[in-house]
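There's a structure below that I have some questions on.
Missing here is one protein chain; the remaining ones are kept as they sit in the complex.
So, chain A:
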(Lines give C-alpha, C1' and ligand atoms only; values in the text may rest on other atoms or scores of the structure.)
Protein backbone atom coordinates (compact mmCIF):
# COMPACT_ATOMS: atom_id res chain seq x y z
CA UNK A 1 0.00 0.00 0.00
CA UNK A 2 2.89 2.37 -0.36
CA UNK A 3 1.27 3.64 -3.56
CA UNK A 4 -1.10 5.99 -1.77
CA UNK A 5 1.61 7.45 0.38
CA UNK A 6 3.80 8.06 -2.60
CA UNK A 7 0.99 9.69 -4.44
CA UNK A 8 0.24 11.88 -1.46
CA UNK A 9 3.84 12.93 -1.12
CA UNK A 10 3.94 13.66 -4.81
CA UNK A 11 0.83 15.82 -4.58
CA UNK A 12 2.02 17.68 -1.51
CA UNK A 13 5.37 18.48 -2.95
CA UNK A 14 7.42 16.14 -5.00
CA UNK A 15 10.64 17.89 -4.15
CA UNK A 16 10.46 17.59 -0.40
CA UNK A 17 9.26 14.04 -0.74
CA UNK A 18 12.22 13.09 -2.82
CA UNK A 19 14.66 14.70 -0.46
CA UNK A 20 13.05 12.92 2.44
CA UNK A 21 13.15 9.62 0.70
CA UNK A 22 16.79 10.06 -0.15
CA UNK A 23 17.53 10.99 3.42
CA UNK A 24 15.76 7.81 4.48
CA UNK A 25 13.31 9.77 6.58
CA UNK A 26 10.27 8.09 5.18
CA UNK A 27 10.41 4.53 6.24
CA UNK A 28 8.60 1.81 4.38
CA UNK A 29 5.21 1.18 5.90
CA UNK A 30 5.08 -1.91 8.03
CA UNK A 31 2.61 -4.65 7.35
CA UNK A 32 0.12 -4.53 10.16
CA UNK A 33 -1.47 -7.66 11.48
CA UNK A 34 -5.12 -7.77 10.63
CA UNK A 35 -7.20 -7.23 13.75
CA UNK A 36 -10.77 -8.06 14.48
CA UNK A 37 -13.03 -5.13 13.73
CA UNK A 38 -14.80 -3.50 16.63
CA UNK A 39 -17.40 -0.78 16.24
CA UNK A 40 -15.92 2.55 17.19
CA UNK A 41 -18.08 3.50 20.14
CA UNK A 42 -17.52 0.16 21.74
CA UNK A 43 -13.83 0.43 21.17
CA UNK A 44 -13.52 3.93 22.56
CA UNK A 45 -15.41 2.97 25.66
CA UNK A 46 -13.61 -0.28 26.08
CA UNK A 47 -10.49 1.57 27.09
CA UNK A 48 -6.96 1.17 25.89
CA UNK A 49 -5.66 -2.22 25.01
CA UNK A 50 -3.31 -3.48 27.64
CA UNK A 51 0.18 -3.08 26.32
CA UNK A 52 2.46 -5.96 27.27
CA UNK A 53 4.45 -3.81 29.69
CA UNK A 54 1.36 -2.79 31.60
CA UNK A 55 1.10 -5.65 34.04
CA UNK A 56 -0.82 -4.88 37.27
CA UNK A 57 2.37 -4.33 39.20
CA UNK A 58 3.86 -2.10 36.60
CA UNK A 59 6.70 -0.06 38.02
CA UNK A 60 7.77 3.32 36.75
CA UNK A 61 11.22 4.12 35.57
CA UNK A 62 13.47 6.15 37.92
CA UNK A 63 12.99 9.14 35.61
CA UNK A 64 9.36 9.35 36.73
CA UNK A 65 10.06 8.60 40.32
CA UNK A 66 12.45 11.51 40.54
CA UNK A 67 9.53 13.76 39.64
CA UNK A 68 7.45 12.31 42.45
CA UNK A 69 5.10 10.55 40.10
CA UNK A 70 3.23 7.36 40.90
CA UNK A 71 1.01 5.15 38.82
CA UNK A 72 -2.72 4.76 39.37
CA UNK A 73 -4.35 1.58 38.10
CA UNK A 74 -8.00 0.91 37.63
CA UNK A 75 -10.08 -1.54 35.67
CA UNK A 76 -10.11 1.02 32.89
CA UNK A 77 -6.36 1.30 32.68
CA UNK A 78 -3.57 3.32 34.18
CA UNK A 79 -2.38 6.92 34.37
CA UNK A 80 0.09 8.90 36.44
CA UNK A 81 -0.39 11.11 39.47
CA UNK A 82 2.04 13.53 41.04
CA UNK A 83 1.01 14.65 44.50
CA UNK A 84 2.56 17.57 46.39
CA UNK A 85 1.53 18.27 49.97
CA UNK A 86 1.97 21.69 51.49
CA UNK A 87 1.50 22.48 55.17
CA UNK A 88 -1.20 25.09 55.61
CA UNK A 89 1.42 27.45 57.00
CA UNK A 90 2.99 27.56 53.56
CA UNK A 91 3.38 31.08 52.28
CA UNK A 92 2.86 31.72 48.57
CA UNK A 93 3.66 35.36 47.86
CA UNK A 94 2.00 37.63 50.40
CA UNK A 95 -0.63 35.10 51.42
CA UNK A 96 -0.51 32.02 53.59
CA UNK A 97 -2.63 28.98 52.74
CA UNK A 98 -4.17 29.03 56.23
CA UNK A 99 -6.02 32.16 55.19
CA UNK A 100 -8.10 29.98 52.91
CA UNK A 101 -10.06 28.72 55.89
CA UNK A 102 -10.64 32.29 57.10
CA UNK A 103 -12.10 33.53 53.85
CA UNK A 104 -14.03 30.45 52.85
CA UNK A 105 -17.42 31.67 54.03
CA UNK A 106 -16.89 35.04 52.30
CA UNK A 107 -16.58 33.28 48.97
CA UNK A 108 -20.24 32.38 49.32
CA UNK A 109 -21.01 35.70 47.60
CA UNK A 110 -20.06 33.96 44.36
CA UNK A 111 -23.02 31.65 44.68
CA UNK A 112 -25.57 32.35 41.96
CA UNK A 113 -29.31 32.25 42.68
CA UNK A 114 -29.58 28.97 40.75
CA UNK A 115 -26.93 27.29 42.95
CA UNK A 116 -28.26 25.43 45.94
CA UNK A 117 -26.54 26.27 49.20
CA UNK A 118 -24.41 23.23 49.97
CA UNK A 119 -24.23 24.33 53.60
CA UNK A 120 -20.48 23.90 53.71
CA UNK A 121 -17.58 24.71 51.43
CA UNK A 122 -15.23 22.16 49.98
CA UNK A 123 -13.16 23.98 47.39
CA UNK A 124 -11.54 22.33 44.41
CA UNK A 125 -8.99 24.28 42.39
CA UNK A 126 -8.61 23.18 38.79
CA UNK A 127 -6.23 24.04 35.96
CA UNK A 128 -5.67 22.06 32.76
CA UNK A 129 -2.73 21.76 30.43
CA UNK A 130 -4.11 20.86 27.01
CA UNK A 131 -2.78 19.85 23.61
CA UNK A 132 -4.32 22.80 21.81
CA UNK A 133 -6.48 25.88 21.96
CA UNK A 134 -10.24 26.13 21.86
CA UNK A 135 -12.89 23.78 23.16
CA UNK A 136 -13.24 21.40 20.19
CA UNK A 137 -13.43 17.65 20.59
CA UNK A 138 -9.77 17.22 19.62
CA UNK A 139 -8.31 19.34 22.39
CA UNK A 140 -7.05 16.86 24.98
CA UNK A 141 -6.23 17.80 28.59
CA UNK A 142 -3.05 15.77 28.96
CA UNK A 143 -2.50 17.14 32.46
CA UNK A 144 -5.25 17.85 34.95
CA UNK A 145 -4.14 19.88 37.95
CA UNK A 146 -6.33 19.71 41.05
CA UNK A 147 -5.79 21.21 44.50
CA UNK A 148 -7.74 21.10 47.73
CA UNK A 149 -7.25 21.42 51.46
CA UNK A 150 -7.41 18.25 53.48
CA UNK A 151 -6.84 18.01 57.23
CA UNK A 152 -3.71 20.03 57.87
CA UNK A 153 -2.46 20.00 54.29
CA UNK A 154 -2.99 21.69 51.00
CA UNK A 155 -2.73 18.98 48.38
CA UNK A 156 -1.85 19.57 44.74
CA UNK A 157 -2.76 16.48 42.74
CA UNK A 158 -1.67 16.47 39.09
CA UNK A 159 -2.76 13.77 36.71
CA UNK A 160 -0.87 12.98 33.54
CA UNK A 161 -1.67 10.61 30.71
CA UNK A 162 1.32 9.01 29.00
CA UNK A 163 -0.63 8.60 25.80
CA UNK A 164 -4.20 9.38 24.68
CA UNK A 165 -5.38 5.85 25.44
CA UNK A 166 -4.86 6.48 29.17
CA UNK A 167 -7.35 9.32 29.19
CA UNK A 168 -10.35 7.13 29.82
CA UNK A 169 -8.93 5.82 33.10
CA UNK A 170 -8.15 9.36 34.21
CA UNK A 171 -11.65 10.58 33.36
CA UNK A 172 -13.11 7.61 35.22
CA UNK A 173 -11.06 8.54 38.27
CA UNK A 174 -12.21 12.17 38.04
CA UNK A 175 -15.84 11.15 37.73
CA UNK A 176 -15.58 9.64 41.20
CA UNK A 177 -13.47 12.35 42.72
CA UNK A 178 -15.10 15.58 41.55
CA UNK A 179 -18.60 15.22 43.07
CA UNK A 180 -17.19 15.31 46.59
CA UNK A 181 -16.45 19.02 46.15
CA UNK A 182 -18.99 21.86 46.43
CA UNK A 183 -17.01 24.66 44.77
CA UNK A 184 -14.88 24.74 41.66
CA UNK A 185 -12.27 27.50 41.46
CA UNK A 186 -10.60 28.24 38.10
CA UNK A 187 -9.02 31.00 36.09
CA UNK A 188 -10.95 31.35 32.80
CA UNK A 189 -12.51 27.98 33.57
CA UNK A 190 -16.00 28.98 32.50
CA UNK A 191 -15.06 29.29 28.87
CA UNK A 192 -12.06 26.97 28.75
CA UNK A 193 -11.05 24.45 31.42
CA UNK A 194 -14.48 23.23 32.39
CA UNK A 195 -16.00 22.90 28.88
CA UNK A 196 -12.84 21.11 27.72
CA UNK A 197 -12.97 18.68 30.62
CA UNK A 198 -16.70 18.18 30.27
CA UNK A 199 -16.18 17.22 26.60
CA UNK A 200 -13.97 14.38 27.76
CA UNK A 201 -16.72 12.93 29.95
CA UNK A 202 -19.01 12.82 26.94
CA UNK A 203 -16.35 11.44 24.60
CA UNK A 204 -15.56 8.61 26.98
CA UNK A 205 -19.17 7.70 27.46
CA UNK A 206 -19.76 9.08 30.97
CA UNK A 207 -23.13 10.40 29.88
CA UNK A 208 -24.67 10.13 33.31
CA UNK A 209 -21.87 12.07 35.00
CA UNK A 210 -23.43 14.97 36.86
CA UNK A 211 -21.63 17.59 38.90
CA UNK A 212 -22.93 21.09 39.32
CA UNK A 213 -20.59 22.87 41.71
CA UNK A 214 -20.59 26.58 42.48
CA UNK A 215 -18.13 27.71 39.85
CA UNK A 216 -15.86 30.59 40.84
CA UNK A 217 -14.02 31.79 37.77
CA UNK A 218 -11.49 34.24 39.17
CA UNK A 219 -10.76 35.74 35.77
CA UNK A 220 -14.03 37.67 35.98
CA UNK A 221 -13.37 39.54 39.26
CA UNK A 222 -9.74 40.03 38.18
CA UNK A 223 -10.93 41.79 35.06
CA UNK A 224 -13.50 43.80 37.01
CA UNK A 225 -10.89 45.12 39.41
CA UNK A 226 -7.69 45.35 37.35
CA UNK A 227 -8.98 45.92 33.86
CA UNK A 228 -7.12 49.19 33.30
CA UNK A 229 -4.68 49.15 36.16
CA UNK A 230 -2.71 46.11 35.01
CA UNK A 231 -1.41 45.72 31.48
CA UNK A 232 -2.73 42.17 31.33
CA UNK A 233 -5.08 40.05 33.39
CA UNK A 234 -3.13 36.85 32.76
CA UNK A 235 -2.74 34.90 35.99
CA UNK A 236 1.07 35.09 35.81
CA UNK A 237 0.87 38.88 35.57
CA UNK A 238 -1.76 39.36 38.26
CA UNK A 239 0.15 37.17 40.73
CA UNK A 240 3.35 39.09 40.16
CA UNK A 241 1.80 42.55 40.43
CA UNK A 242 -0.69 41.96 43.22
CA UNK A 243 0.13 38.75 45.09
CA UNK A 244 3.88 39.16 45.44
CA UNK A 245 4.64 35.93 43.62
CA UNK A 246 7.72 35.55 41.45
CA UNK A 247 8.38 32.41 39.48
CA UNK A 248 11.86 31.13 38.82
CA UNK A 249 12.71 29.20 35.64
CA UNK A 250 9.06 28.91 34.76
CA UNK A 251 8.15 27.00 31.61
CA UNK A 252 5.48 29.18 30.01
CA UNK A 253 2.14 27.41 29.62
CA UNK A 254 2.15 28.09 25.89
CA UNK A 255 5.09 25.69 25.49
CA UNK A 256 3.35 22.85 27.29
CA UNK A 257 1.71 21.28 24.20
CA UNK A 258 4.99 21.16 22.28
CA UNK A 259 6.77 19.57 25.25
CA UNK A 260 4.06 16.96 25.54
CA UNK A 261 4.12 16.12 21.82
CA UNK A 262 7.87 15.71 22.03
CA UNK A 263 7.36 13.32 24.93
CA UNK A 264 4.77 11.39 22.91
CA UNK A 265 7.32 11.04 20.14
CA UNK A 266 10.45 10.14 22.12
CA UNK A 267 9.13 8.95 25.49
CA UNK A 268 11.62 11.03 27.47
CA UNK A 269 9.85 12.11 30.63
CA UNK A 270 12.31 14.63 32.12
CA UNK A 271 11.15 17.74 30.21
CA UNK A 272 7.63 17.21 31.58
CA UNK A 273 8.87 18.24 35.02
CA UNK A 274 8.81 21.86 33.88
CA UNK A 275 5.16 21.50 32.92
CA UNK A 276 4.32 19.87 36.26
CA UNK A 277 6.01 22.70 38.12
CA UNK A 278 4.35 25.41 36.07
CA UNK A 279 0.96 23.85 36.66
CA UNK A 280 1.70 23.42 40.36
CA UNK A 281 2.44 27.12 40.80
CA UNK A 282 -0.72 27.95 38.86
CA UNK A 283 -2.64 25.90 41.43
CA UNK A 284 -1.03 27.72 44.36
CA UNK A 285 -1.57 31.11 42.76
CA UNK A 286 -5.18 30.22 42.15
CA UNK A 287 -5.54 29.56 45.87
CA UNK A 288 -3.76 32.83 46.70
CA UNK A 289 -6.04 34.75 44.37
CA UNK A 290 -9.11 33.15 45.92
CA UNK A 291 -7.77 34.25 49.29
CA UNK A 292 -7.36 37.79 47.97
CA UNK A 293 -10.94 38.05 46.72
CA UNK A 294 -12.16 36.33 49.88
CA UNK A 295 -10.48 39.04 51.93
CA UNK A 296 -12.05 41.75 49.80
CA UNK A 297 -15.51 40.25 50.29
CA UNK A 298 -14.82 39.76 54.00
CA UNK A 299 -14.10 43.44 54.54
CA UNK A 300 -10.36 42.99 55.03
CA UNK A 301 -9.22 45.53 52.49
CA UNK A 302 -6.46 47.64 54.00
CA UNK A 303 -6.01 45.14 56.81
CA UNK A 304 -3.35 42.48 57.17
CA UNK A 305 -1.77 41.41 53.93
CA UNK A 306 -4.26 43.21 51.67
CA UNK A 307 -3.12 46.77 50.98
CA UNK A 308 -5.45 49.61 50.04
CA UNK A 309 -5.10 50.16 46.26
CA UNK A 310 -2.82 53.04 45.33
CA UNK A 311 -4.44 53.96 42.07
CA UNK A 312 -7.78 55.69 42.13
CA UNK A 313 -9.17 53.55 39.31
CA UNK A 314 -8.38 50.29 41.13
CA UNK A 315 -9.96 51.72 44.25
CA UNK A 316 -13.10 52.65 42.38
CA UNK A 317 -13.32 49.37 40.44
CA UNK A 318 -12.85 47.38 43.63
CA UNK A 319 -15.79 49.29 45.08
CA UNK A 320 -17.94 48.75 42.00
CA UNK A 321 -17.13 45.04 42.05
CA UNK A 322 -17.96 44.71 45.76
CA UNK A 323 -21.24 46.47 45.14
CA UNK A 324 -22.01 44.07 42.29
CA UNK A 325 -21.29 41.18 44.66
CA UNK A 326 -23.88 42.55 47.09
CA UNK A 327 -21.39 44.18 49.47
CA UNK A 328 -22.51 47.80 49.17
CA UNK A 329 -21.57 48.47 52.79
CA UNK A 330 -17.96 47.57 51.94
CA UNK A 331 -18.04 49.59 48.74
CA UNK A 332 -19.23 52.86 50.28
CA UNK A 333 -15.98 53.75 52.10
CA UNK A 334 -14.08 53.10 48.88
CA UNK A 335 -16.39 55.39 46.93
CA UNK A 336 -15.93 58.04 49.59
CA UNK A 337 -12.19 57.65 49.24
CA UNK A 338 -12.47 58.11 45.48
CA UNK A 339 -14.57 61.25 45.92
CA UNK A 340 -11.98 62.66 48.33
CA UNK A 341 -8.96 61.45 46.38
CA UNK A 342 -6.30 64.13 45.97
CA UNK A 343 -5.47 63.07 42.40
CA UNK A 344 -8.66 61.79 40.85
CA UNK A 345 -8.99 61.22 37.14
CA UNK A 346 -11.94 62.68 35.27
CA UNK A 347 -12.81 59.23 34.06
CA UNK A 348 -13.14 57.91 37.63
CA UNK A 349 -15.12 60.94 38.75
CA UNK A 350 -17.54 60.38 35.90
CA UNK A 351 -17.78 56.63 36.52
CA UNK A 352 -18.59 57.16 40.15
CA UNK A 353 -21.02 59.99 39.35
CA UNK A 354 -22.75 57.66 36.90
CA UNK A 355 -23.09 55.09 39.70
CA UNK A 356 -24.39 57.73 42.11
CA UNK A 357 -26.89 58.99 39.55
CA UNK A 358 -28.23 55.47 39.05
CA UNK A 359 -28.85 54.96 42.76
CA UNK A 360 -30.22 58.48 43.31
CA UNK A 361 -27.31 60.03 45.14
CA UNK A 362 -27.58 63.26 43.17
CA UNK A 363 -25.80 65.29 45.76
CA UNK A 364 -22.47 63.55 45.35
CA UNK A 365 -22.97 63.04 41.65
CA UNK A 366 -23.18 66.80 41.14
CA UNK A 367 -20.06 67.40 43.24
CA UNK A 368 -18.18 64.80 41.17
CA UNK A 369 -19.29 66.29 37.86
CA UNK A 370 -18.36 69.72 39.05
CA UNK A 371 -14.92 68.44 39.96
CA UNK A 372 -14.60 66.93 36.52
CA UNK A 373 -15.69 70.15 34.85
CA UNK A 374 -13.25 72.31 36.81
CA UNK A 375 -10.11 73.42 35.05
CA UNK A 376 -11.44 72.18 31.74
CA UNK A 377 -8.39 73.21 29.79
CA UNK A 378 -7.32 72.54 26.28
CA UNK A 379 -6.79 68.86 27.12
CA UNK A 380 -10.47 68.34 27.70
CA UNK A 381 -11.50 64.87 26.63
CA UNK A 382 -14.43 62.54 26.47
CA UNK A 383 -15.10 62.42 30.18
CA UNK A 384 -14.92 66.16 30.53
CA UNK A 385 -17.52 66.42 27.81
CA UNK A 386 -19.66 63.80 29.49
CA UNK A 387 -19.52 65.69 32.82
CA UNK A 388 -20.60 68.91 31.07
CA UNK A 389 -23.60 67.22 29.50
CA UNK A 390 -24.63 65.47 32.71
CA UNK A 391 -24.44 68.70 34.68
CA UNK A 392 -26.32 70.62 32.00
CA UNK A 393 -29.08 68.01 32.16
CA UNK A 394 -29.14 68.20 35.92
CA UNK A 395 -29.44 72.00 35.98
CA UNK A 396 -32.06 72.05 33.26
CA UNK A 397 -34.37 69.38 34.61
CA UNK A 398 -33.70 69.06 38.32
CA UNK A 399 -32.89 72.52 39.60
CA UNK A 400 -34.14 74.57 36.63
CA UNK A 401 -31.00 76.72 36.63
CA UNK A 402 -31.34 77.39 32.95
CA UNK A 403 -28.52 79.87 32.52
CA UNK A 404 -26.07 77.52 34.22
CA UNK A 405 -27.29 74.75 31.99
CA UNK A 406 -26.84 76.83 28.86
CA UNK A 407 -23.26 77.78 29.74
CA UNK A 408 -22.37 74.12 30.29
CA UNK A 409 -24.09 72.99 27.11
CA UNK A 410 -22.24 75.60 25.09
CA UNK A 411 -18.94 74.62 26.66
CA UNK A 412 -19.72 71.00 25.87
CA UNK A 413 -20.34 71.97 22.26
CA UNK A 414 -16.95 73.67 22.07
CA UNK A 415 -15.22 70.65 23.57
CA UNK A 416 -16.97 68.37 21.14
CA UNK A 417 -15.97 70.50 18.18
CA UNK A 418 -12.37 70.57 19.33
CA UNK A 419 -12.33 66.83 19.88
CA UNK A 420 -13.99 65.95 16.65
CA UNK A 421 -12.08 68.41 14.50
CA UNK A 422 -10.75 66.65 11.46
CA UNK A 423 -12.81 63.52 12.02
CA UNK A 424 -15.57 62.43 9.76
CA UNK A 425 -18.94 63.01 11.37
CA UNK A 426 -20.89 59.85 10.99
CA UNK A 427 -23.56 57.92 12.78
CA UNK A 428 -23.30 58.20 16.51
CA UNK A 429 -21.01 61.23 16.60
CA UNK A 430 -23.25 63.18 14.30
CA UNK A 431 -26.37 62.24 16.26
CA UNK A 432 -24.71 63.20 19.51
CA UNK A 433 -23.70 66.59 18.25
CA UNK A 434 -27.12 67.14 16.76
CA UNK A 435 -28.73 66.35 20.10
CA UNK A 436 -26.46 68.84 21.80
CA UNK A 437 -27.33 71.54 19.31
CA UNK A 438 -31.02 70.94 19.99
CA UNK A 439 -30.41 71.16 23.73
CA UNK A 440 -28.75 74.54 23.32
CA UNK A 441 -31.61 75.82 21.17
CA UNK A 442 -34.17 74.58 23.63
CA UNK A 443 -32.37 76.18 26.55
CA UNK A 444 -32.13 79.48 24.70
CA UNK A 445 -35.86 79.42 23.94
CA UNK A 446 -36.72 78.55 27.52
CA UNK A 447 -34.52 81.35 28.80
CA UNK A 448 -36.21 83.89 26.56
CA UNK A 449 -39.62 82.64 27.63
CA UNK A 450 -38.81 82.89 31.32
CA UNK A 451 -37.16 86.31 31.10
CA UNK A 452 -40.14 87.84 29.31
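By definition in this document, contacts are C-beta pairs under 8 Å (C-beta built on N, C-alpha and C of every residue); 3 or more make two chains touch, one makes a residue touch a chain; residues count from 1.
Keep this in mind: contacts and distances are computed from a predicted model.
Visitor: Can you pick, from "Transporter", "Iron-sulfur cluster-binding protein", "Dynein-related subfamily AAA family protein" or "ATP-dependent helicase", the UniProt name of the chain not shown?
Guide: So, among "Transporter", "Iron-sulfur cluster-binding protein", "Dynein-related subfamily AAA family protein" or "ATP-dependent helicase", the name matching the hidden chain's UniProt entry is "ATP-dependent helicase".
Visitor: Out of A:94, A:155, A:203 or A:447, point to the residue that touches the absent chain in the complete complex.
Guide: A:203
Visitor: Write down which of A:140, A:184 or A:216 is the residue touching the left-out chain.
Guide: Candidates A:140, A:184 or A:216; residue touching the omitted chain: A:140.
Visitor: I'm checking contacts with the chain that's been left out. Which of A:85, A:105 or A:163 qualifies?
Guide: A:163
Visitor: Where the complex has a chain not shown, which of A:84, A:131 or A:370 is the residue touching it?
Guide: Considering the complete complex, A:131 is the one touching the chain left out.
Visitor: Residues on chain A that touch the omitted chain in the whole complex?
Guide: Against the missing chain, chain A presents residues 1-5, 7-15, 26-27, 29-30, 32, 35-41, 43-44, 48-49, 51, 131-138, 140, 163-165, 198-199, 202-203, 207, 257-258, 261, 264-265.
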